[in-house]
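Got a structure for you, questions after.
One protein chain is absent from this view; the other protein chains keep their places.
To keep things simple, chains are lettered A and B as they appear, and every chain counts its residues starting from 1.
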Amino acid sequence: MRWRVIRASAAVAVCALGGVSCGGATSSSDATVTVFAAASLTDAFGELGDAFTAANPDAELVLSFASSSDLARQITEGAPADVFVSADLANMAKVTDAGASVGEPVVFATNRAEIIVEPGNPLDIVEVADLADPELVLVVCAPEVPCGAYAEQVVANAGASVTPDSLEENVKAVVAKVTLGEADAGIVYATDVLAAGDRATGIEIPDDVNIVADYPIVAVSDDAEAAAFVDFVLGPAGRTILSRYGFGAP
Amino acid sequence: MTSHPRGQRTQLPPAVFALAMIAIAFFALPFIGLLWRAPWGSMLDVLGQESVRTALWLSLRTSLAATFLAFVFGVPLAWLLARVPFPGSSAVRALCTLSMVLPPVVAGVALFFSFGRRGLFGQYLDRWLGIQLPFTTWGVVVAQTFVAMPFLVITVEAALRQMDRRTEDAARTLGGSRWYVFRRVTVPTIQPALVAGGVLAWARALGEFGATITFAGNFPGTTQTMPLATYLALETDPQEALVISIVLIAVSFAVLVGLRDRWLHGARATLA
Partner (left out) sequence: MSLDARITVRRGDFTLDVEISADAGEVLAVLGPNGSGKSTLLSALSGLLAIDAGRICVDGVVLDDPAADVFVPPEHRPIGVVFQDHVLFAHLNARENVAFGLRARGAGKAQAHSAAMTWLERVGLERFADARPAQLSGGQAQRVALARALATDPALLLLDEPLAALDVSTRQEVRRSLREHLATFPGMRLLVTHDPVDAYALADRVAILEDGRIAQIGTIGQVTAHPRSRYVAELVGTNLVRGVVADGVLVTDTGARIAVAADPGPVFAVIRPQAITLSLSADPSSSARNTWLGVVGDVERLGDRARIGVTGDRGGIDVVAEITTASLDDLALRPGDPVHASLKATDITTYPV
């Protein structure tokens, strides 16, 4: 008698645990579009999302921002997303290679790296090489996330050698540390400097040293709404909003 | 058809037994899953990796330092709360143990805005003493101590309240000074609580993530402790994350199993 109870409860437990799906495309509930987007898109996609729901009143939009690598991992492990927007091609590849995407990814915007400092540039930083000063409190993204990989490339391109004081997990954390005065400088995207407004000052990085970040977008579910969102982003409305936030054309 | 057991105390009713089994499965399965996916073949190679050894060594140093500080400041605090009645003591107790129930990130945010470079107090630390806590190993120790000390305080305070204070009186009448009595009577009496509290505090410090990454930052060798390394490794090298996780689990498990007997032993002796 007792063994039956044990077997039954064990079976329930295993089913409950195994029920978490093991990757692959999933679909979320109808009319809700869940978008996983890179942290650097926080401000732009915030407004873009409002425009989308204004144009499509019966669609519900859920935006989730984190580092692209984090999001890619979650999607490959079965998180219920409808759309994936990455800050670099490498993380998009993780998702397409895992077979989680529906259709081909399309690059819809570009971004550049920029040095961010406190308002008024009190330490008179002029170029990437200035960041090598050991007295400077410098934060960048961890190399595992796109913005960190870009930062490394920029520094290498400039032929400099820097020692960051912290490797943050996403680009917004870098912005926060500088705008709050905790760090003297950081390497972020141009769009982040723009979004920070008068809480920060940006120092442009010359084209021959800078990188171009390609932002691809892809649907990861079959929902019609997912495709509708992707089209919106690629369309004229999306274009306008993105350029207002500092993103370049693809 | 099984007959009902004849009133033996150790027999659990089937429903209770089943629920207990589910609870054990709940705890065991995640670890089993982890061990199943572990790269046993390349384990030693991964362990040999500099990033892993650095993170491990840093975690050990900082968590032990945090535990030490927890003892140095936590035991006197526990003494105050247990033995000296003063108005507002329950508010003080709540304040000192608040970080135990706070989400660690919140603790990190609090530390950031008070002891960060532009923090309320941090700005003076920086300006007058040139001390900066964020992005330094000491910042990690501060974050860990902040979240771990309450565990020690609570455990030790309870033990101090519970002990028979007449033993301390007897010791004083026999000629022991207050410090002698503390060393030779109080500490041996509350020893199980000191050990339990210390272990809990250490484990909490070792596993600290949210406050560390928010306040101290993340840099290998300086502030990248094991939990931070695991989190980031997950994004590029899941194998490394697995291996670090297993190391952390093994160490914690060994400590818990090894010390459990001592807690029980000590407790039995003082019940005499």
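Throughout what follows, a contact is a pair of C-beta atoms (placed from the backbone, for glycine too) under 8 Å apart; a residue touches a chain by one contact, two chains touch by 3 or more.
From a predicted model like this one, the values you see are computed outputs, not experimental measurements.
**Q** Of the chains you can see, which ones touch the chain that is left out?
**A** The chain that is not shown touches these displayed chains: B.
**Q** Which residue among B:Pro13, B:Pro87 or B:Gly175 touches the omitted chain?
**A** For the chain that is not drawn, the touching residue is B:Gly175.
**Q** Using the definition of touch stated at the top, determine which of B:Ala70, B:Val142 or B:Val185 touches the missing chain.
**A** Only one listed residue reaches the unshown chain, and that is B:Val185.
**Q** By the contact definition given up top, give the residues of chain B that touch the hidden chain.
**A** 164, 166-167, 169-177, 180, 184-185, 188-189, 191, 269-272
Rule of thumb we're sticking to: only the chains that are shown with their structure count from here on.
**Q** Taking the mean of the C-alpha atoms as each chain's centre, how many Å separate chain A from chain B?
**A** Chain A and chain B have C-alpha centres separated by 34 Å.
**Q** Contact residues on chain A for chain B in the complex?
**A** 1-2, 5-6, 8-10, 12-13, 17, 67, 69-70, 73, 137, 139, 142, 144-145, 164-169, 177, 180-183
**Q** Hey, which residues of chain B end up touching chain A in the complex?
**A** Residue list for chain B touching chain A: 2, 14-15, 17-19, 21-22, 25-26, 29, 112, 116-118, 134-135, 213, 217-220, 222-224, 231-236.
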